[in-house]
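A single protein chain has been omitted from the complex, and every remaining protein chain is retained in its original position.
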Amino acid sequence: MILIELLQALLLLAGVGFFLVGTLGILRFPDVYTRVHALTKADNLGLGLIVFGLLLGAESVPVALKLLLVWGLALIASATAGYLVARAARRRGVRPWTARNWENS
Amino acid sequence: MTEQRHAVDRSSRVGTYILRLIILLVIWWILSGSHSDWWFGLPLAMAAAAASVWLTPPARFLLRPHQIPQFTGFFLWQSLLAGWDVARRTLSPSLPLQPEILRLPMALPPGAPTWWLMLTISLLPGTLSVRLDPDRVLEVHCLDARLDVTGSVRETEARLARLFGVPLQPTEAGARQ
Amino acid sequence: MNWLLETVALLLLVTLVLGLIRIWRGPTIADRMLAAQLFGTTGVGLLLVLAELQQIAALRDVALVLALLAVMAVLAFVARVWRKGPEGETEEDPPA
Partner (left out) sequence: MPWLDLFLGFTLCVTAGLALIARDMFRAVIMFIVFGLLMAVAWVRLQAPDIALAEAAIGAGLTGVLLLDTLGYLRRPFGSRVDNQDDRS
């Protein structure tokens, strides 16, 4: 029992860690495209870890499935949103930042 | 592989309806929890399934059930790697990025498999789908051009082809821009 | 266990506040929109944690609704605010 709680705590804290990293990435990364990377990957992993952490303490099967449903929906949502924003930026002609040209921050 | 969706016969329509009805009933069961009110949920799910068949014609591509666990495992492991990769880059003081946009011709048939590929690689390490050209060339933004991006996209493609049970169309090797 | 959940919720809120900086600074409006999407995901996580902390099962439904509707803002943004080129220029959109 104590083992499960320990694992749960570990997963929750790791999830929050990835949320923090995602936000930090949004702040530090140089252009829209790289920020989309930070957003979709780090945040979805963070949410996933939190979901799995809560899953260990779920009281019934529908509750556990609902948690997974929320995660799946969030995954699809943020992958779609990231793609749409990147495509809009590309269409608008936002040039991707490269390690060589610093002027286009 | 013909482009237009033609002449969906009646039996596949009924089959799609039943499949979607089952999925919607499961979702209703999840949403309503322990005290499911089936007298409300069943008609609702039936109406929703009818509407979905009417609005979205039956899919030409179906997931192969025995491949789902394998793909899920691949996906979970890769998204773990992706999060770790982003975390490593964000936290290192020098911010090691070398972004580049690659143009990769698609080998999967258009429709659901291509969409799945675009959504999946956005969640995999270092790749983000940006735009799909009409001539079926996908623009992929990668965080670090030093990694083997083409290889990992190709692997995802092969796994998706196995998941959907579709053949990969032969393409020339990924052209780098 | 509760103190842990509370700490997690507090840290998620701190993450939200850090995201405000990106919304304020921009520089393009796409960056602001992205930060708003980030808030959606973080909000979903926060609501799920609070559902466990306060033992309110209905909060998971709130999280579900939030996950659905947070994308709608991005959709409206892409379709209405930040588009270029003539109307009817629609390519394949992933199924949402």
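Order of writing sets the labels: A, B and C. Residues in every chain begin at 1.
Everything that follows uses one rule, which is that a contact is a pair of C-beta atoms (placed from the backbone, for glycine too) under 8 Å apart; a residue touches a chain by one contact, two chains touch by 3 or more.
Here the structure is a predicted model, which is why all the values come from computation and not from measurement.
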Contact list for the unshown chain, restricted to visible chains: C
Chain C residues touching the omitted chain (full complex): 6, 9-10, 13-14, 16-17, 20, 23-24, 26-29, 32-33, 35-36, 39-40, 43, 46-47, 50, 54, 56, 58-59, 61-62, 65-66, 68-70, 72-73, 75-77, 80-87
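In this text, only the chains that are shown with their structure count from here on.
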Where chain B and chain C are represented by their mean Cα positions, the distance between them in whole Å: 21
Euclidean distance of C-alpha centroids - chain A vs chain C, Å: 10
Multi-partner residues of chain B (at least 2 other chains): 31, 33, 118-119, 131
Touching two or more other chains - residue numbers and ranges from chain A: 22, 24, 36, 44, 46, 63, 66, 69, 76, 79-80, 82-83, 87, 91
Chain A partner contacts - residues on chain C that touch it in the complex: 1, 4-5, 8, 11-12, 14-15, 18-19, 21-22, 27-28, 30-31, 33-35, 37-38, 40-42, 44-45, 48-49, 52, 57, 60, 63-64, 67-68, 70-71, 74-75, 77-78, 82-85, 93-94, 96
Partner chain B, residues of chain A touching it in the complex: 17-18, 21-22, 24-25, 28-31, 33-34, 36-38, 40-42, 44-46, 48, 60, 62-63, 65-66, 69, 75-76, 79-80, 82-83, 86-87, 90-91, 96-99
Partner chain A, residues of chain B touching it in the complex: 27, 29-34, 76, 79-80, 82-83, 85-87, 89-91, 95, 97-101, 118-120, 122-123, 125-126, 128-131, 139, 141, 143
